[in-house]
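With one protein chain held back, the other chains of the complex are shown just where they sit.
This part shows chain A:
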Amino acid sequence: MAQHGANSPTAAVISRPPLLKIYGTQTALLVLASAALLLFGEVTALSALTGGLISVVPNAWFARMAFRHRGARAAGAVSQSFKRGEAGKFVLTISLFAMVFSTMPQLQAGVLFGAFISMMLVNLAFAWQIGNRRIAKT
């Protein structure tokens, strides 16, 4: 009978995704885009940077929590850590938005939300890439 779970050969092939590299790349992209937006003014660049960071920081927290446990034997723990990660992401997003809007009301809301949504789409693209890469490995 085949042995399954975290110690099985299949599970050993599928490695943990490089989260630090992924979110570091996203932050670097965001900083570059914000630097380019300096051409339109400091407020625009700052709005884009804060909007992007409001998206990247909670997503990084969620990804860290989501991949804390691996394997079929830890399926319950995986489900629990997904739940905790999502709750943390929700609270972090609310807190960061509240903090930014209460301390920096001069920011351009359109640019801020645009950067927020763009970074969300970038995050989805990275997640899709992780899924494809890991399926190709199995």
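The rule is short, and it goes like this: contacts are C-beta pairs under 8 Å (C-beta built on N, C-alpha and C of every residue); 3 or more make two chains touch, one makes a residue touch a chain; residues count from 1.
Note that contacts and distances are computed from a predicted model.
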> What is the protein name, per UniProt, of the chain that does not appear here: "Sarcosine oxidase subunit delta family protein", "FMN-binding protein", "ATP synthase subunit c" or "ABC transporter permease"?
Replying inline: "ATP synthase subunit c"
> For chain A, which residues touch the unseen chain?
Replying inline: 2, 4-5, 8, 10-11, 14, 17, 54-55, 58-59, 62-63, 66-67, 70-73, 75-76, 78-79, 82-83, 86, 89-90, 93-94, 97-98, 101-102, 105, 109, 113, 116-117, 120, 123-124, 127-128, 130-131, 134-135, 138
